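Of the protein chains in this complex, all but one are displayed in their positions.
Labels run A, B and C following the written order; every chain starts at residue 1.
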Amino acid sequence: MKKQNRFRERHGSIGEMETGPLNSITDVEGVTVGHVTLSDGDCQTGVTAVLPHQGNLFKEKLIATSHVLNGFGKTMGTIQLQELGVIETPILLTNTLNVGTAADACIEHMLARNPEIGRTTGTVNAVIGECNDMLLNDIRKQHVHKTHIHQAIQHASKQVEEGSVGAGRGMLCYSLKGGIGTSSRLIPLSHGVYTMGILVMSNFGILRDLTIKGRSIGQELKKKLLDEWQEKDKGSIMIIAATDLPVTDRQLNRILKRTVTGLSRTGSIITHGSGEIVIGFSTATRIPHEKTNQPIEVSMIHEEEMDEAFRAIGEATEEAVLNSLTTAVAVKGRDGNERPAFTDLLDRFNLSL
Amino acid sequence: MKKQNRFRERHGSIGEMETGPLNSITDVEGVTVGHVTLSDGDCQTGVTAVLPHQGNLFKEKLIATSHVLNGFGKTMGTIQLQELGVIETPILLTNTLNVGTAADACIEHMLARNPEIGRTTGTVNAVIGECNDMLLNDIRKQHVHKTHIHQAIQHASKQVEEGSVGAGRGMLCYSLKGGIGTSSRLIPLSHGVYTMGILVMSNFGILRDLTIKGRSIGQELKKKLLDEWQEKDKGSIMIIAATDLPVTDRQLNRILKRTVTGLSRTGSIITHGSGEIVIGFSTATRIPHEKTNQPIEVSMIHEEEMDEAFRAIGEATEEAVLNSLTTAVAVKGRDGNERPAFTDLLDRFNLSL
Amino acid sequence: MKKQNRFRERHGSIGEMETGPLNSITDVEGVTVGHVTLSDGDCQTGVTAVLPHQGNLFKEKLIATSHVLNGFGKTMGTIQLQELGVIETPILLTNTLNVGTAADACIEHMLARNPEIGRTTGTVNAVIGECNDMLLNDIRKQHVHKTHIHQAIQHASKQVEEGSVGAGRGMLCYSLKGGIGTSSRLIPLSHGVYTMGILVMSNFGILRDLTIKGRSIGQELKKKLLDEWQEKDKGSIMIIAATDLPVTDRQLNRILKRTVTGLSRTGSIITHGSGEIVIGFSTATRIPHEKTNQPIEVSMIHEEEMDEAFRAIGEATEEAVLNSLTTAVAVKGRDGNERPAFTDLLDRFNLSL
Partner (left out) sequence: MKKQNRFRERHGSIGEMETGPLNSITDVEGVTVGHVTLSDGDCQTGVTAVLPHQGNLFKEKLIATSHVLNGFGKTMGTIQLQELGVIETPILLTNTLNVGTAADACIEHMLARNPEIGRTTGTVNAVIGECNDMLLNDIRKQHVHKTHIHQAIQHASKQVEEGSVGAGRGMLCYSLKGGIGTSSRLIPLSHGVYTMGILVMSNFGILRDLTIKGRSIGQELKKKLLDEWQEKDKGSIMIIAATDLPVTDRQLNRILKRTVTGLSRTGSIITHGSGEIVIGFSTATRIPHEKTNQPIEVSMIHEEEMDEAFRAIGEATEEAVLNSLTTAVAVKGRDGNERPAFTDLLDRFNLSL
């Protein structure tokens, strides 16, 4: 990761908890992330894949759940997540009108690795998230093809590129260039130190609401930019949470709900036009696909230990959003539309945080 | 229990699964039930208490959840049940306008046994269910007092009286006399035989819909009774489910949802005026109130083993409703209103099922 | 429709309410249904499209909602349905592994008719339902292509073919051949007579549970068939409900929940492996896509009028399932797997209902 533009390296820490070594969702053992970025004129979009573990996820599922902050979105796969409390495919992010393509490719990917699907066992539940990148990307052209999905999965590694990359290529954050951001926090409990990792695809908010560490920097920038653009929120945020905390899906769901505290601290009012959806999983327990002869043992933390996880996910979400903002580079796309980079604006107006 | 009027003894089995030894919710180890019946002129009401285990439930909670089939009801305590997935008090059933009294008494009961509540630890979540017995009982008089609640808890035993007793005293079922019914099923899995127990307080339905083993017995009775009464559904059903199956609260919730199959087989269309609420718990895992130093281990069955539990809860619910109907005795109450007993009608019209 | 094999024509009425003139979901003014059936060796699948009205649905949305009976399914589009309470695309049904394809095609369809999508307004929420037809269809081959989706939409008319057609081509019902079925009920209220229409894609249940009008016909058939096959439920049911009742999305949701009463009366225990999802809409109010200057007026029935709608949807669902069973023809598909038609079995064993 290009450290120079990550928020913490340039502007200091967020919150009070320690980060993991990479300050990334990939600090959670086994998690990897891959991008495919498409950037060519009117095509400014891409794919981001999050792999929850490196084994066969269909055969060894992870406890998972989702939470809808605002349901004006087209995320796919959450009905089964909620019902069964497990995830069995990579999580794929892309633009709104390519969710079908991504689902198709995800199914292909799973079929190739699991010849028993549709033969001796049932089908598979693809989990696809999306945001709308129509300002910078010609979204009507559905530029993402199945090969891009496969490549994003293949590229997955522990090093996570941030900013205007992958599915975040054409996304906006507080009307500036947004995209992919990640962060993590360590959760010290009496029985061990656990990790909470967050990856966001930011695409929400209007400039005047942007707040960083309590400072209304968005309003400052807006005054300086005057009428350089007119803004209307038409965004979303996808938040992916990974942890190695031993939790049930109910507990994980409680944790996911607290992402909103971090979002709010960056100034979000969770506007109507913004599909805001959180998907999370825990790597602590693997749930076998095949019926077992004995009950499965699930470890869960005592409920009284929740607060540290709540604090961790709020902080990591806040910092991941800020990372998506500070690492993004300016992008010019459809019909010449463009959005500046936050970091460039700070430099241009000689502002420090 | 008066075996002669229980459904199975007189009319044969329901479904295909075996019952527990008592064919009662108390077949689940540790579960007891107590009634207080108030019957005096316009006062035809009472209290039924279900005790999930015989220890200190506040200190050793059980995994629990609830499901709302129809939310036109005033059940109390479900918000916390859903959030934390545990139960920490007896479940108390009474008439709708005495929910407050029952809550008050439940809190008194818990305070007396747990001096740390409100001192060194937080408060306690009373779980109270209700149905409206206004036809036979002068519900406006709020006849149930706190002493009745305490007595119902003290009376709890493994022998469960059914019919026009306890909170079921004034309740109706398919416009006939209803009330308390119970049943159980054994669930044979590869790793053991488990029990699913159901107790219902039936207070729903109109006569013409009553169906038993596929026979429209309600319509037959209606023709014979002609205009002996006019019916309007204003009812509810409370369903309490106990099991020793090792399940998480999510799994238990999936099971509770299937009570509706049993209800439907007795003819219910789940009318508007009917608060239909299911509360369930599993005795398989005790969750300590006090923070533990290590994660808690929860056993859960593999999801592929669910179907037997689904079948069991449907059958037990169906039979518990039928038991509430066949064991109920006729009651005359407020303003001389009365409802006949199903079994008396069968005898009167010389009908057999 | 081939009247001779519809349930009512051959075996008599279900329930007590009157049907609409076609006894079909298309009795609701404006609703049409189209199928594409693919049948060639290992390919036994298809597409069914339900069009809620004949205008531009994106510009004039309908109040809509969904209900999950069992969430082991991959239906797409319900997050937004729940959040915004409106539907803006046709509802498309297909096999589980072609949900992505169907979404892609649905998006294409909407983009072609609405040039402002992704330009001056946001994106579009495709609603896709599915069941798993892997026994008869080689589902791994993802036989459905985008052209099939477009054709199904073009073919939509008020005449609804039932049985082994469209997306129902490869589906099973109680281990026999199932598929598409439809039915309707008239709802007489003081201010008008309304219609409730149901279309199901049945793919659930095991033979021994099949019950018709209270008769365990499944067990009778099972005894006669002996070991002709071994059954395991791996199914689902999609239920589409259309009505012209003036209702809010909350009210509509209450109505959709009662589909389960009809399902249960056919013998379903709502098995684990069965994604059972209901999607419904009301044609009574059109909600404009573009912001209005004045508040929108929504008509809703008084809550006390709900019971007739509850009864109607239960009856129509029950009869639609039975229609899917009686109209289905035997299909032979993947690896020579085949499933007999219920009607053929009745004839073969000389049974009448």
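Assume a contact is a pair of C-beta atoms (placed from the backbone, for glycine too) under 8 Å apart; a residue touches a chain by one contact, two chains touch by 3 or more.
Everything numeric here is computed off the predicted structure, so don't read it as measured data.
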Candidates C:R113, C:K223 or C:H302 - the one touching the absent chain: C:H302
Identified contact with the non-displayed chain, of B:Q44, B:T96 or B:S164: B:T96
Omitted-chain contact residue, chosen from A:S24, A:S202 or A:S268: A:S268
Contact with the hidden chain (one of C:Q151, C:T248 or C:N337): C:T248
Contacts of chain C with the absent chain, listed as residue ranges: 83-85, 190-191, 246, 248-250, 254, 288, 291-305
Hidden partner chain, residues of chain B it touches: 68, 70-80, 82-84, 96-97, 99-107, 111, 117-119, 122-126, 132, 134, 138-140, 142, 234, 273, 275, 277
Contact footprint on chain A, counting only the chain that is left out: 69-70, 211, 213-216, 233, 254, 257-258, 260-261, 263-265, 268-273, 303-304, 306-307, 310-311, 314
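Convention: only the chains that are shown with their structure count from here on.
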Per-chain Cα centre nearest the global Cα centre, belonging to chain: C
Chain pair whose interface holds the most contacting C-beta pairs: A-C
Gap in Å, rounded to a whole number, between the CA centres of chain B and chain A: 44
Where chain B and chain C are represented by their mean Cα positions, the distance between them in whole Å: 34
Sites on chain C at which at least two other chains make contact: 70, 273
